[in-house]
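The complex appears here without one of its protein chains, the remainder shown in place.
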Amino acid sequence: MNKALAVLGLIIPLTLLYIIYTGSYSLFELLLGVIVAIIVGYLFADAVVKHPGKIYNPIRWFWLLIYGLYYLTIIEAKAHWGVIKLIINPKKMNPGIVRIPYYVKTDYAAVTIANSITNTPGTVVVDIDEKNKKMYVHWIKIIDTTDEGARKHVSETFEKYASKIFD
Amino acid sequence: MDAFWNVFLWGYIYSTVIAIIALTVYGMATRPHLVKKLILLSILSDTANLLAVMIGMRKGFIKPPVFPGISYTNHPVANTTQLAKFADTAVDPVPQVLVVTAIVIGLAVLVFLGYVLILLYQKYGTLDVRLLEAKITGKGGKK
Amino acid sequence: MAEKTGSLRDISLAVLASLIIILFAIALVNTMTISIPPQEQHRWLSWEFLTSTYNWAVKKTWAASPEVVTSVLWDYRGLDTVYETSVFFLAIIGGLMLVRNYHPGKKYSEKGMSLIARTITKITVVSVPVVAASVALHGHLTPGGGFQGGSIFAVASLLAIVALGSGFLLNRGWSKSRLLGFRTLGLIIIASVALTLPVIGLLDGVKAYVIQNQYKPWAPVSFGYTANIPFLGIILYSGTLVFLNLAEFLAVSAGLSLAFLIISLPREELKKSGGIE
Amino acid sequence: MAFEPPLCYILLALFMTYALILTYKTLVARDLVKAIIYSAGQAVAYTLALVMMAAPDLVLAYVAVGVGMYTALFLFVVSRTERYEQEKIERGVEESG
Amino acid sequence: MGLIPPIETTYTLLGFATGLFILASIFYFIRVVKGPTLPDIVLAIDVLSYDLAVFIILFSVLCNSPLLAVGALPLMLWAYLLDMYVAKYFMKKELGE
Partner (left out) sequence: MYELVEAIIYYVGIVMVILGGILDLIASIGMNRFKNFYLRLHAATIGSIGGGFYPLIGIGLVVLTIHSLGTMKYYVAGIAFTTAFFLLITAPTGSHALAQGAHRAKIVLPEPAVVNRLLEDEEKVEGGE
């Protein structure tokens, strides 16, 4: 039952991927896409979707959209500018690895935070400790070396949105 | 002038291909490790395939040999002028066809050789040709 | 000192080899087997293929597909490709000697890499087969086909093996016999598609060829090329091409997944099942 | 159009140069893993050369095979066997073997 | 129609961007050849693949042959695969675990 719900939840994203990749929009292609999505979902769905109910919740999708727009425009622009300045003048950097705790529950939320951190130039997640819920982040220009201080500078915004989207 | 540049560039491109073939053949002959030989063999087969495709190129090229704009439901009848125009700008498809299967077959053969290498290592404990020779024949290797 | 002379010998050998090959190349160019720069006119054969595969006016030589490469691969030169597929099958079979005493049904390790790599790889493993299926299904319309889609699918399973552990696929039931079964199923579909028209021709008393796709004046049986499905429109499926592409997709993806699944079994497993010494 | 044929030939020559240099690095690398990575880079260069030659079918097949699978195969073999290629071997090892 | 500049201007701008990407690929390639350690080489090949994937799509638009663009997705994905192998090889030497 759970698996059937998971497959149903995967049909829409996978069909969307199929249609966008194919690039021709007709009813027949849609049908083929749904068939392919069902077969692939049958093969792998239970590994990807643990709680199928979350896929059908439009509020989470709304927050994902807001977060995506905010992240891709403002945060990325700031971070890019910071590292470009360092490329022009490499003497100003202050690198090191800091420890950052995270307080979200699900795997997907943790991965969203980690990938958001890595995707902003200037910070890269080097290692992740699943048991103690800590990430080790290589930061090119350290402002604060304590755990909570570093979290405030690096990942607090991401965490707020990630818990809204996935928890 | 333009023709000179074309000939020069194509001479350069063909010489790089020939140099790669020479390097790989030389390396396969002289490097002692079997995995290195396998890597160079893969590069050699790819280069041969590339040379085949290169011979199929044409002067006014840069169109793949696929008639564009056809989908499952939208398939207009192509008339002779369209087809002639398409064939005039497309590259030669025959070498590409020969190469498509050659790539996958080459992969399968290399996978097979990889299995053989693993078995060889399990039996003799080395993949160096000189040591292997010594172990198989029971005498000293190359003197 | 010995090091130096060795490298000198290396360099001189390399120069000698490249000289020989350059002489060969000059000979080839002079005898006009290849031309520098590339030729302006088409060769006869390629012009024939390019103008006839999608020529609705001359239906006795066409393949009903705008994709010239796929139609040469599976129609004009189809028998050759079938042989090459079986060579590929035999190479995979030869590789199975590593796991002669392989016992399915036990739990394998599913450790994998870090949390991030595992989660993203799961998403990728779900998405890549969709792309592979799209490439294979449009093999007769846009670049792509069975070989290409199969190798893309195989890379997805390779990704699962590396980042999630080979247990992810093995515990899911992708056993050796099942994958080999899919591999054989692909070959059987290819063989039956190739033999359908000769059998029909034999029953009807007309001529037909192995791997015949479209109608020929001297062999008047064919697979057809369009299907009129209600609500969906007229679908161009190009005769045998779509079936052969799908079968090849199945065969290549199962075969390559099997090959990499076996080579990636943990060392103790391999030793137990291989029975080496 | 922006890409006249001579420009395409220059790009093709550039990518063939990449492939040549990486093949040389593959040949001389003593560390086999390094050699494998260089050969993957050479596969990327060949892919671009195939794009220049207008062969999309080959690009799809070759990227998967050259970058994805050759690398995997060789790394599997190397991780099962030994990593370094020795230039000289000790005579003592030979005698005992 | 008046709001969008003519198609030649678009092609000129895209051609300029393509030149930038080719120049960047040369610098990445220098890092591939120089890269002292193994992770450096892999990282440089990685970014080189991303760069060239963008170049493939730009090239297909500029040459007015859109079917050439298919190579971009595999090229980018298999670079990711290369990362995975090498990282796994570093961490435990046993790839199928």
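Chains: A, B, C, D and E, in written order; residue numbering restarts at 1 for each.
Going forward, a contact is a pair of C-beta atoms (placed from the backbone, for glycine too) under 8 Å apart; a residue touches a chain by one contact, two chains touch by 3 or more.
Everything numeric in this text was worked out from a predicted model, so none of it was measured.
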item: Displayed chains contacted by the hidden chain, counting the whole assembly; value: A, B, C, E
item: Among C:A14, C:A117 or C:L179, the residue in touch with the chain that has been omitted; value: C:A117
item: Interface residues of chain B (partner: the chain not displayed); value: 68-69, 71, 74
item: Interface residues of chain A (partner: the chain not displayed); value: 17, 19-25, 76, 80, 83-84, 86-87, 90, 93-99, 114-115, 118-127, 136, 138, 140, 142, 145
item: Absent chain, residues of chain C that touch it; value: 113-114, 116-117, 120-121, 123-124, 127, 131, 142
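In this section, only the chains that are shown with their structure count from here on.
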item: Required steps from chain B to chain C (each step between touching chains, minimum); value: 1
item: Neighbouring chains common to chain C and chain D, by label; value: B, E
item: D-E against A-C, pair bridged by the larger set of C-beta contacts; value: D-E
item: Averaged-CA centre spacing for the pair chain D and chain B, given as whole angstrom; value: 11
item: Centroid spacing, where centroids are CA-atom means, of chain A and chain D in whole angstrom; value: 33
item: Multi-partner residues of chain E (at least 2 other chains); value: 63, 65, 67-68, 70, 73-74, 78, 81, 85, 94-96
item: Of all residues in chain A, the ones touching two or more other chains; value: 21, 26-28, 32
item: Chain E contact footprint on chain B (complex, rising order); value: 62-64, 66, 68
item: Chain E-touching residues of chain C, taken from the complex the two chains share; value: 109, 111-113, 117, 121, 124, 128, 131, 135, 142-144, 152, 155, 158-159, 161-163, 165-166, 263-267
item: For the chain A and chain C complex, residues of the former touching the latter; value: 10, 14, 17-18, 21-22, 26-28, 31-32, 36-37, 39-41, 43-45, 47-48, 107-108, 110-111, 114-115, 125, 127-128, 130
